[in-house]
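Presented below is the structure to which this report refers.
Missing here: one protein chain of the complex. Every other protein chain is in place.
For chain A:
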Amino acid sequence: MSALTQTERDILAGIADYLIPEAEGMPSASQVNLASELADRVFAVRHDLVGPVRGALGKVPGLAGEVAAKKLADIDPEGFHAITTVASAGYFMSPKTREALGYPGQESRPFDPDKTTDYLEDGLLQPVIDRGPIYKPTPGL
């Protein structure tokens, strides 16, 4: 079952495109299918956002994105915060966004455990070693 009606989805799409337009080489919210697809993925793991988002969208029927966003920020900060959370969270989940950002996600990046001490080879740690102990000893106290 879908979390939003088509009407709600359309309002969300408008607001999301105002919040996240195409600019600076980054895609817009609608270019990554935010309202039509990613929002549902967010709602699937964050049921707590559905109520506040629907409540907020119901307060701005027929308003265009920017006007709706500004009105909600004013009259329903909590609902507006839920909308911005869904918009930004869904947006950053998109592979298209991640590619444009150069962010591979929290990927698996194995390493060679026997080659992690580059700071010993290039001397970065040497000054710390050379300065010697810095703790206050306590035996006898």
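One rule holds for everything that comes next: a contact is a pair of C-beta atoms (placed from the backbone, for glycine too) under 8 Å apart; a residue touches a chain by one contact, two chains touch by 3 or more; residues count from 1.
The rule we apply is simple: contacts and distances are computed from a predicted model.
Which of the following is the UniProt-recorded protein name of the chain this complex doesn't show: "ABC transporter ATP-binding protein", "Fructose dehydrogenase large subunit", "Thiosulfate reductase cytochrome b subunit" or "Fe-S cluster assembly ATPase SufC"?
"Fructose dehydrogenase large subunit"
May I ask you to list the residues on chain A that touch the chain which is not drawn?
Missing-chain contacts on chain A: residues 18-21, 23-26, 41-42, 45-46, 48, 69-70, 73, 81, 84-85, 88-89, 92-93, 101-103, 105-111, 113-114, 116-119, 124-125, 127-129, 131-139, 141.
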